[in-house]
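Note that this complex is displayed minus one protein chain, with the remaining chains in position.
Going by the order they are written in, the chains are A and B; count residues from 1 in each one.
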Amino acid sequence: MAFGPHLLLATLEGLVTAAVLALTALGLSLVFGVMRIVNVAHGEFFMLGAVLAWAITTAVSGNPAVGFAAALVLAPLIVGAIAWVSERLVLSRIEYNPEATIVATIGLLYIIQQLALTFYGPEARPVAPPFSYRIQLPWFGYSGYKLSIITASALLLLATWFVLTRTRIGLVMRATQYDREIAQAFGIPVGRVYGAVFALGAMLAAVAAVLIVPISQAHYLMGLDPLLLSFIVVIIGGLGSLRGTVVAALLIGVSDGIVSVFFSPTLAKIIATLVVAMVLVFRPQGLFGTAAK
Amino acid sequence: MTEASTAKIYGLHVAVVAVLVALNFVLPEYHHAVLARVLVLAVFAMGYNLLFGYAGLLSLGHAMFFAAGLYGAGLPLYHLGWGVPAAFASGLAAGLVVSAVIGLLALRTTGVAFMIVTMMFAQVFYLVTLYFGEWTRGDEGLVLQQQARQVALGATTLDLTNPDTRYLLAAALFATALFATLAIVRSRHGRVLVAIRENEERTRMLGYDTFANKLAAVVASGVICAAAGAAYALLFGYVGSTFASVQYSILPLLWVLLGGAATTLGPLVGTLFMYYVVDITSGYTSAYMLVVGAVLILLVLFFRKGVLGTVRERWARWLP
Partner (left out) sequence: MTPLLVTQGLSRHFGGLRAVDGVDFSIEPGEIRAVIGPNGAGKTTFVSLVCGRYEPSAGTIVFDSEDITKMPAHLRVRRGIAYTFQITSVFANLTAYDNVALPVQRTLTDGRSRGAVRHGVMEALERVGLASRAGVQAGALAYGHQRLLEVAMGLALRPRLLILDEPTQGLSDGEIDNFIGLVRDIASDATVLLIEHNMPVVMELAHRITVFNAGKILAEGTPAEIRANAAVQDAYLGTAQEAGA
């Protein structure tokens, strides 16, 4: 294949990565932005989404599309419920203290990972895509499902943006983000808002995993990479900025896709992580965040 | 600080070391080997505690300092045939360089950004050990041969693979690191670190160069962790990428929190406790990670100050 088409292929692959990454990172960004905590178990919510997708699609016989649709709806809901419970039981009790939250979410990470290992096992298992349709471009064929991931992600991002900026629930969330105490003074049930935000963040990660699992596989250790990548996106994009998250996800996803196609994946990751660390060191507010004094 | 409490403090620490040494002659083989390992890892935890407990800087990347020592000692020994003392010194030097560079960069950030930056730099280090797999053999790692791990001392030869030698050297390293940490935290510099932890802006406005102080803490912490890494490579004969992975950045945090952050003996307590908790539960079930996770959550909910931290608060205010 010539260079041009090769580049196009790499870009498409990158867009798919970016689509999934944007959703996952958005989940982390919301939690980070509204609750001001770092959820180290975020990657595990992602993994749970994938594992549950496998469980649901295997349980539902018949047309894989039906099973997949069920997974797309049920898996995020289940993961969201688990997240809600964790928040109410643990995080609210430690009053969202930054260090304690890191430790508690690390504990959560271990527990979820172990439960997945025990009940799902150490193997990586594939999930059947809902449809197999190849789009024939002049230079190569490309999976129609992968393109649908991009569309689905875009729709979900738009929906989230809509909820955050145009609905009352979104307004309540943003108010709590701006000033927790004043929100409380206005009668906003901050505890429940936090629970909802935490659940929403987990659900976004889970839905991203359900989307990607047909073209990768479900494995109990698959949460670490999305966690790290999401951190990278959130920091580059700037805390709490939806637009920043999407732009950063595009940047990272596409460049990761391109670099991985032409160089070794390990080297690509080294460069990406190093660049991001340097960005954070010299410009802590990221690309779109607001600078401190 | 009264005369009496100074004596109590030194007495306690000397007693702990004495007990550890005595255990060498008493412990059955299995526990003997476990404790040797625990002592080296406790040094890693103590290095972490200096930065996290006393200076208040939560790093999620300390695996890179441990691994710098590990590889800094292991690689020259394996590929260049260096002797044990030279390899150990090389491990320390590697730790010094890495911590100085990382400190200069990462200390430009604070709080959550610092956690993430350190995590990322550690991830880069880990990936680099994988990338240069030709020399490091990545996850598979390198086994350091027995013949290489001998130290000639005049007429005799110290065989690092000998369980007694290994244990006593581990104990010696532990004792050195323990007393070094004790000296630092009781010194003027130690008080400044605590002040920075409590209120950095105020400390700055009292005329202290907080950046320089924090950098010194990062470097001291890094060198202690690298010493642990170098010792681990030389005493246990294995060097592998796993020790550079994010898991080994989280473990010292866990050990320190469990034992009691900002206490000198807390790291030992925490490492020991965790080792045995995992050991015992592994006997009953393979789901030991669940126990680790549950312990962490319980700790953070009910025993925020860890074992010795709670002891200090309730009964023994003089505990350093």
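Keep in mind that, in the parts below, a contact is a pair of C-beta atoms (placed from the backbone, for glycine too) under 8 Å apart; a residue touches a chain by one contact, two chains touch by 3 or more.
Quick caveat: nothing in here was measured; it's all calculated off a predicted structure.
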Which displayed chains the hidden chain touches across the whole complex: B
Which of B:Thr210, B:Ser249 or B:Thr271 contacts the chain that the document leaves out: B:Thr210
Listed residues B:Val128, B:Leu160, B:Leu173 or B:Val192, member touching the removed chain: B:Val192
Where the unshown chain meets subunit B, residue by residue: 188, 191-192, 194-195, 198-199, 201-210
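Quick note on the criterion: only the chains that are shown with their structure count from here on.
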Between subunit A and subunit B, centroid-to-centroid distance (C-alpha), Å: 33
Subunit B-touching residues of subunit A, taken from the complex the two chains share: 38, 90, 93-94, 98-100, 102-104, 106-115, 117-118, 224, 228, 231-232, 235, 264, 266-267, 269-270, 273-274, 276-278, 280-282, 284
Subunit A partner contacts - residues on subunit B that touch it in the complex: 58, 60, 105-106, 108-109, 111-113, 115-117, 119-121, 123-124, 127-128, 130-131, 246, 250, 253-254, 257, 286-290, 292-297, 299-301, 304
